[in-house]
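One protein chain omitted, others in place.
Our next item is subunit A:
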């Protein structure tokens, strides 16, 4: 078993950008997503993929269960696992990790004890065009020894990094070209199965 404190988390650029674009596409509602990846050795958790999930009724079980069942089957074919949860709050200045996010995070950590929650930080996202911040615009939460979710490190810290250093530049480019129009989440997929939640076309 890995020690929670020493673990670092490496987020791939595509996984990162998909989650950001999902929140930008549905600015007026809370959104969530799943982080897929694997433990790399003893001290790195690699978040290689992400799946944008829902933009309404986040706390209802049926859609969530369906998505988890299907995405876990997908993971099994790729040698990945569900390693965490992403959440963006409904209002701009709400930077608290709410109960719904914690509950879903709890569920995931039952199957993957080192699971993390990433919470979108709107202030950082908003400040991106002005600054030269290379760190992710998300806050990292992990489970502490008492099994409750704890905010890890301030200002990005060294625990959570994006694999590709220019990710924020790419993100800004996508924001200015309104790339979120092409993003598909699991909710869209349930409406119309021809829409692919893996978003294979998004970065082409």
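Criterion: a contact is a pair of C-beta atoms (placed from the backbone, for glycine too) under 8 Å apart; a residue touches a chain by one contact, two chains touch by 3 or more; residues count from 1.
Just so we're on the same page, contacts and distances are computed from a predicted model.
Missing from the rendering is one chain, named in UniProt as "ER membrane protein complex subunit 2" (options: "tRNA (guanine(10)-N(2))-methyltransferase", "ER membrane protein complex subunit 2", "DNA-directed RNA polymerase III subunit RPC9" or "Translation initiation factor eIF2B subunit delta"). Across A:94, A:133 or A:173, the single residue that touches the chain missing here is A:94. Where subunit A meets the missing chain, the touching residues are 28, 30, 56-63, 65-66, 69-70, 73-74, 77, 90-91, 94, 99-100, 103, 190-194, 196.
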